[in-house]
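A protein chain is absent from this complex, but the other protein chains hold their places.
What follows is chain A.
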Amino acid sequence: MTRTFRLGFLALILFFIYLPIGVLVVNSFNESRYGTSWQGFTFKWYERLFANESLMTAATHSLTIAIVAATVATVIGTLGAVALYRYQFKGKAAMSSMVFVSMLTPDIVMAISLLIIFIAIGIELGFVSLLIAHITFCLPFVIIAVYSRLRGFDVRMLEAARDLGAGEGYIFRKIIFPLALPAIASGWLLSFTLSLDDVIVSAFVTGPGYEILPLKVYSMVRVGVSPEVNAISTLLLVISLTLVAISQLLLREER
């Protein structure tokens, strides 16, 4: 394979990957309702979107879930990563394999298992169940992001701190946390995006009283064309892309 051929192939595939996204974004500014031909630039779908109360409520719900879930997942995940990195304990192997398994598990399997446990222990389907579910699928991503950062540390640094009398909590606050901060922040951002994007798990564990954006979009798309969906989808894409770009920059830094 020559270099030109390789470049051409890469460009072609990337073109096809981004083509649908591009068409969607363009259409969100298209005057035409059905998006079949370009009939002029407009912001009207965005205006309608912001005037659409049920969509806005769903968006607020989604943001709330994403922020809380990402925060809790980051706290627990960071502690988990530190535990895996620092300590020897019974069940460590079981814990890391469970992290691995929950990452590999198809979403739908996780979705029904969570639905069953919520019903079994009597958690009402709605905000709380969604939150727990989102924390659960974000958790492995945070653990792995933070853990792989911790592995790059110089262990002697921690040993020195310990020899000088620092307790575990102190070591965490003064050394581990600041040094792992980029990975922790990146884990938060990725969790936030994952939460905002999830359809499969949410479809199972949500109740009628708490509508979230992806599910709202899903039902609107199934019913038929509604151009506000293009606008909200474009906004979702922009948010996700920005957050992922930031999180990647954070991870790349100092590497």
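Quick note on the criterion: a contact is a pair of C-beta atoms (placed from the backbone, for glycine too) under 8 Å apart; a residue touches a chain by one contact, two chains touch by 3 or more; residues count from 1.
Rule of thumb we're sticking to: contacts and distances are computed from a predicted model.
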Assign the chain not included in the display its UniProt protein name, restricting the answer to "NasD2", "Spore germination protein", "Spermidine/putrescine ABC transporter permease PotB" or "FAD-dependent oxidoreductase". "Spermidine/putrescine ABC transporter permease PotB"
Kindly state which of the options A:L55, A:L139, A:L158 or A:L250 is in contact with the chain not pictured. A:L139
Mind listing the chain A residues that contact the chain we can't see here? 1, 6-7, 9-10, 13-14, 17-21, 23-24, 27, 34-36, 76-77, 79-80, 82-83, 86-87, 89, 91, 95, 98-99, 101-102, 104-110, 112-117, 119-120, 132, 135-136, 139, 143, 167-169, 172, 190, 193-194, 196-197, 199-200, 203-204, 214, 217-218, 221-222, 229, 233, 236-237, 240-241, 243-245, 248, 252
